[in-house]
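The complex appears here without one of its protein chains, the remainder shown in place.
On to subunit A.
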């Protein structure tokens, strides 16, 4: 079914990799899509609003949103409860002040977010062509309207696109199939079919094309890329989830406490209150039962501090602070591209300390996506520098056409070529002829190659520098410069590459009339087809190949064969017949290729390095030590991916069973169940279906994969990447992180708990949907092992301490209830209740949770095992919470009953009152504050000046504020608000008050010290051990290991042969379509042969090309 899809008549003009949009008339739907262009073109009259609020709607809208949050709504209910005089056990300000503060802070944050959001679209980098929509290509600057684009982000290859003229478009509804597009175009009454070749998908980049015109078919969220990118979900950390559960538990607990106290009140009212009515008459209609009911709500108000409103604010502040540290970290700043790390989401920090699975993209993330021609073996001799060896680079200035960026380290090879060694010349001739590269020479001598795979580009460039310059091609010929002399070869056939053949060949006729077949391919394949005379050379070359493979290089074997004319004539005839055969064409061609590609003469081998990003193997090693499992998910071929696996130490020779699962088919199941292994490579076969992970195979796959040390998934589509992530997330209940750089990683970045974008050359798609971004893969180590670990530690310490201090605070009220007839009388001054969380204890705990570090960054990188507590949820869990509550319970008993007993029946040193309510309140609150401050000091490991300032400052502030509020002036001005006049002066000058405070402090702190000391002595954690080594024994940090090259492996497997492109280009370069400039009518007829498309049931839509 095809729906009428409305597209607006916007045109894009792409110029030198930039997109400008030229708007003719815009209908409704897609205007928002290309906002950035609008902002440039139409910013005056056609501005588009992306911000949520305006000046007037801000306050009501924002307040409405804020009160939708459960916590805020709860506090609003509390406030309403407090306004009922029968219930109100606290003055209104105890809730209003914190609530106002919280609302204001949140509102300010929302407003600033909104301002940022308002500007965000305008800041989108415009250099990314096609950053916003899928285009139907109309015309371009290039011959025959060809467009060079790079879709490395989508499927890792270069492809060429063709064009068509204007008309009316009908197409399929938006979907997530990157490889399919169906639609029709009607021009002048003629209908043409549109397929995938005619569409520029969002996310690809224009290369070497000056401009092109396109028609938007899908925009914004409807683009194929976005459709396959998965939904953006609001991410929450597991601590958040736990916190919500705990808060619910606390509510339950609160209800239980209040019920107990309400029952207590009912009993008291019956037994004592009924006889006390002489002094305190009950209001009309209040009996014991009703009084208990009111008491319940009064205690809800008093005890609500177990869920203090400042919890959520403080958590946000801590996360924000820790996010800033990431932004500020110089060790995650990449000077070459001037890119600092960026925490784009500020709410996920502590989860960085709990990662168990990393899903990494390959191209652009682990590798630089740069191939370099590193070594070669010619006629049994190996050239090129061994790793670690220092040699001078080769001077190519003698070659005018050389690529200045090319670097080679063995001058002897150049000499060999220049001396005219035949084997060497033949070797490079092969490289210059046997490929599908498209050349571009805008001005004389300035050559650009459009290669389908970077490997091919590297090989042709190498040939170019060694004096065999590929200059141009036609469908029938290839023109090259051989050591300065121009030679044109007739191209007779291209025996194209495919996954089964693992080789490609060309048959050319030299100007002298010699017929030669040049073949390059995977060594195993080429070896099978060698002439027996090459046996000796084969052995030498094999040893070289082993050496190259051991270095992690991608190898190809090169061979040639002279053909005789008669045979060739016959072969070409049969080839032509096969080509036009109606059925069995593929098989017949294959047979023909097999026939001619035999008895080859071995020339040598090439070794191309797929350059890893800096420090990737070391990073992976460290992360693996931290017990983090790394899965590589790549769209690449299996061989490429496997090779990278070896290169970055994920796969090692000692992993005995590398096995491959074709998880797509039912047979996959047999494979998965039968093998137990050390290491696996999981392959998803290139599947036409986007839903490759079928339900019944999911679990099987996961079970197998999790038994493996290393998992590499290849040929996965963006959607499958997300599915793999979801699978692990769902069944392993583990915290996952996805890291990638391109648009094809967006889906998994969004699916994982944490998405990390590499901000490289591949555009901003991944970064824009990521939570954290930086420029180099190796920064991941610091992000997790240092920032993540600290964030987790700090957050957990914060939560433990926060719950401790509030439970202790609240429990004291609970104990006092038994002495005040359950009348909901508070123990502390109302102002103390108001300011306790906001002022007296806010900054010290913030200081701890912003600055604390148990071991410094170098030691946490040095000991990746320090990371494991986070993965095991050791620092904050339900168990830790219960422990926290028990500790609070103990402390509150001390903090209430010691002052109670110490003050019982005593007097001041002048015989006057000191057991009055106000003095006792002051004593109890001072004891509490000092006890929780001592607890904080015990929890703080890292006392910076700021911490000292916060702790001492808060204590001083407490006394200063207390003395101020209890002063004559405050009382005389606000008589009923500050009734505690003189209490501080009269009781804090009493020795017995201070001795009580001292005793409670000792009794609260000593068990903690003793308990912790015992733990350290008996069961030291890894943290304790590292700290002892670091601080007590002052062990020096071992010098950072030099970047040693990986130990050479003696390898016999060379799966990573240097082909990474899809088949089909041979056909393209010989078809001639790319070169002929034909009249428009002929061209369209050629490109759209089916003039009566089956797609014409849909409703037509008129698009006018401007």
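Following the convention adopted for this analysis, a contact is a pair of C-beta atoms (placed from the backbone, for glycine too) under 8 Å apart; a residue touches a chain by one contact, two chains touch by 3 or more; residues count from 1.
In this text, contacts and distances are computed from a predicted model.
K.L.:
For the chain that's not shown, choose its UniProt protein name out of "Cell cycle control protein", "General transcription and DNA repair factor IIH helicase subunit XPD", "BRCA1-associated ATM activator 1 isoform X3" or "Protein transport protein Sec24-like".
P.N.:
The record names the chain that does not appear here as "Cell cycle control protein".
K.L.:
Check the options A:419, A:446, A:583 or A:905 and report the residue that touches the missing chain.
P.N.:
Of these options, the touching residue for the absent chain is A:905.
K.L.:
Kindly state which of the options A:236, A:479, A:729 or A:941 is in contact with the chain not pictured.
P.N.:
Residue touching the chain left out of view: A:941.
K.L.:
Among A:581, A:872, A:960 or A:1010, which residue is in contact with the omitted chain in the full complex?
P.N.:
A:1010
K.L.:
So one chain is hidden, and I want to know which residue out of A:398, A:567 or A:819 touches that hidden chain in the complete assembly.
P.N.:
Checking each option in A:398, A:567 or A:819, the one touching the absent chain turns out to be A:819.
K.L.:
On subunit A, what residues meet the omitted chain?
P.N.:
These residues of subunit A touch the chain that is not shown: 13, 15, 18, 20, 22, 40-41, 89, 119, 122-127, 210-211, 272, 275-276, 278-281, 283, 298, 325, 327-331, 333, 335, 338-340, 790, 819-821, 823-825, 851, 853, 857, 898, 900-921, 941-947, 968, 971-972, 975-976, 979, 981-982, 985-986, 990-992, 995-996, 998-999, 1002-1003, 1006-1007, 1009-1010, 1012-1014, 1016-1020, 1024-1025, 1027-1029, 1031-1032.
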